[in-house]
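Structure, as structure tokens:
A single protein chain has been omitted from the complex, and every remaining protein chain is retained in its original position.
The chains carry the letters A and B, assigned in the order they are written, with residues numbered from 1 in each.
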Amino acid sequence: MLIELTDVRKAFNQGKPNEFWAIQGITTQFEVNRISCLKGASGSGKTTLMSMIGCLSRPTSGRIRLQDRTISSLPERFLTQVRRHTFGFIFQRFNLIPGLSVVENIMLPAYPLGLKASSLRNRADRLLEQFLLADKSDNPVEWLSGGEAQRVAICRALINDPQILIADEPTANLDSRLSREFMALLDELSKSGKTVLISSHDPVVFDSPVVDRVVELEDGVMVAGET
Amino acid sequence: MITILRKQRYFIDYTLGTMMRHKGKSLGLLSVYTMIIFMLASVMLFSHAMRSEAVALLADSPEIIVQRIQAGRSVMVPAEYLQRIGKLRGVTEKRGRLWGYYYDPAVKANYTVMVSEQDNLSINDIVIGAGIARTRGLSVGDYLTLRSHEGKAFSFRVVRLLESESELISSDLLLISSVGYRRLFGIDESYYTDLVLSVRNPREIQKIAEKLTRLLPDSRPILRAEILRTYESLFSWRQGVMLILLLGSVLAFVIFAWDKASGLSAEERKEIGILKAVGWETGEVMRMKFWEGVIISLMAFLIGYLAAYLHVFYTSAGLFEPVLKGWSVLYPSFQLTPSVDGLQLATLFFFTVLPYTLATIVPVWRASITDPDLVMR
Partner (left out) sequence: MLNPAILVLLMVSIIISTMLLVAATFAFRILRHWDIQSGSELQLRLERRTYLVSTLLIWAFLFEFLSLLLFIYNAESLSGQFVGAMCATGVLNLNPWGWPTLFLKIAMFFVSAIWLVLNYLDNRGYDYPLIRFKYALLLLALPLVVAETIVQWLHFTEMEPNLITSCCGTLFSADAQGISAEVSGITPAKSIVTLAISAILVIAAGVWVALRGRSGWLLSIMGAAAFVIALLAIISSISLYIYEHPHHHCPFCILKQGHGYVGYFLYIPLFLATALSLSAGFVSPWRKIVSLSQTVAEMLPVISWLALFFFIQFYLTAAWSVWVSRLTMMEVWW
């Protein structure tokens, strides 16, 4: 197993009248080299859960283990270090920084690693080629179409060569043809050895044949998808 | 180590790019910052240069000046005082000086009149300062007419103009011969304006001054060291007062910087959120913002200080003229000798960069702790 969650809970506005438990005790595991999908309506807690798995935030209680390391009690400084070597993120709205060129956006996650400029640039160029963006490399990201922006976001997620890819509602801004293309890309990545975790309420995603496992969430609890 | 340096380079690159993308904001901040440094630096450079000018001038002056005091006012010194002083151990030279002021109603200004020994002037010769030459429209060979104490007109021929190198002092200066001086002001051979003594060994000055007050009870010895001390504290006091007045503007700048740093647009906030989400750490975002501060401060400091330097030493502090001149009407168009002082630079740094840094720490921190999962919500 790769990721192990034990009774994970997350509260917001703790101790205030509007206290709210977004995740209320989830225990499960995610395996290596699979495509798993978190399914649920908006507000079901899937994004919160994804952000905890992806080291973007810490659970209020419970334990998350990544391989043999407990990450749920790491302070942010070290959580970030784990995150940038292990996880690549693809966001719903792509979240590219306008005003920067395609290649600059892709290299952004690698800046804090202090790599040699030329080898970083090479790595970005290889990814751009792989995703058929080589001729767009110096364009500002505002000029890209939806599908291209999605592919740039994938390149950015891959720049630090992470083991695990996390995609949050990746198809929300894509039409069904582009969505299916995206799923095919994920399948390729999975075959090349990446573990993929998607959150979605889009049937194109969770009914896709490439998805190995679907976990369903409702109001912060798992209702289906035990292995 | 190399990795750390490379990391900083990436941060600098990134922050430069960000500043270019938000040009309006960066330029606004930079220009206000530069203005503040320009003002403070001008004040400091100007008063420092004035002080060093005065000190340089005093360097050649004699160690002790003896004045005669009668009824609490200084009066002419009888020439026989030189004999009464006699031989004092340690005094290498003693002589009487003649000088005074002349009010010229034509230009409503006071000239300083001094007797020059070196120039070998004849009774009708005169050397004038550039200020007088300008206002009276005189050049070498022209005649300058002064009214003597009896009301008679005295014409002097201008033989030379004083170089404007130290025009601050010499602008309103007239040099004439001692005979001419005595005729003009009606002072006979037995009087001097004051006496000056040169002393080689600085340790003996105090002793000699004590002996002088004993030998000549109605005299007042003025020590060069005392004048220097007075100058020093006067100038640094003046500078301090100016700075306190300018402190208000520094404070306004601090509030402005705080406001600029904390008033992040939604776009900038999202940008930081993205950085956090893709793997930048709070400390690294702060580092990036730190470099922004360094770049802004450095540029403002360099531009502001350079502008102040040019302002003070090449336009002769043109902007301060009305405030600072306080000399006679013959405001000298002087060129101050450029001088930069380490203490002054450090002081200026503390007065500007420190407040700016402090003003930005909290806003920068606030921006940097943006939740990394913000972009997913």
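In the analysis below, a residue touches a chain if its C-beta (ideal position, glycine included) is under 8 Å from a C-beta of that chain, and two chains touch if they have at least 3 such contacts.
For clarity, every value in this text was computed on a predicted model and none was experimentally measured.
Student: List the shown chains that the missing chain touches in the full complex.
Tutor: A, B
Student: Who touches the missing chain here, B:I12, B:L228 or B:L374?
Tutor: In the complete complex, the chain left out is touched by residue B:L228.
Student: Just one of A:R34, A:R58 or A:R180 touches the chain that is missing; which is it?
Tutor: Only one listed residue reaches the unshown chain, and that is A:R58.
Student: Go through chain B and note every residue touching the omitted chain.
Tutor: These residues of chain B touch the chain that is not shown: 44, 228-229, 232-233, 236-237, 239-241, 243-244, 282-283, 286, 342-344, 346-347, 350-351, 354, 357-358, 361-362, 365, 368-369.
Student: List the residues of chain A that touch the chain left out of this view.
Tutor: 10-15, 58-61, 72-78
Methods note: only the chains that are shown with their structure count from here on.
Student: Spell out the part of chain B that touches chain A in their complex, as residue ranges.
Tutor: 2-7, 9-11, 14, 17, 21, 267, 270-271, 273-275, 277-284, 371-373, 375-377
Student: Using the touch definition up top, name the residues of chain A that touch chain B in the complex.
Tutor: Chain A residues touching chain B: 47-48, 50-51, 56-57, 76-77, 80-81, 83-84, 89, 91-93, 95-100, 104, 108-109, 111-117, 156, 160, 168.
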